[in-house]
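The block underneath contains the structure these notes are about, expressed in structure tokens.
As you look at this complex, bear in mind that one protein chain is not there, while each of the others sits in place.
Up next, chain A:
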């Protein structure tokens, strides 16, 4: 998959995207269809979440199912506070996911509604070398 610059190019930070389709990874019936779906749709950005490891999980790390040319957008959906969101963002960057982060602070565990005030808070406490934050 290649990124061709056009007049309609979308930029997140200094990274160009020709597709405006952002892909989530929460509802795939099988991880084996992630790569063919990305190829067919042209989507160049895909979200993933960071969680405690489940020792009983049988599937491999989801990153192994995502083509290398597709940009990873880790989210902070596991965060209950702004501080936890910053921690997750730092871990994701150190883990090799690049400088993108989708900020989410969720305190409503029944309906997963975001805490908007909490979601807007993290950028004020980002490290000086900031990540490209992308609240969606």
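As a convention for this text, a residue touches a chain if its C-beta (ideal position, glycine included) is under 8 Å from a C-beta of that chain, and two chains touch if they have at least 3 such contacts; residues count from 1.
Here, contacts and distances are computed from a predicted model.
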Chain not present in the shown complex, as UniProt names it (candidates "Transport permease protein", "Sugar ABC transporter ATP-binding protein", "FAD-dependent oxidoreductase" or "Sulfur carrier protein"): "Sulfur carrier protein"
Of A:38, A:73 or A:105, the residue in touch with the unshown chain: A:73
Touch list for chain A against the chain that is not drawn: 24-28, 31, 47-53, 55, 60-64, 73-75, 77, 87, 90-91, 94-95, 97, 102, 104
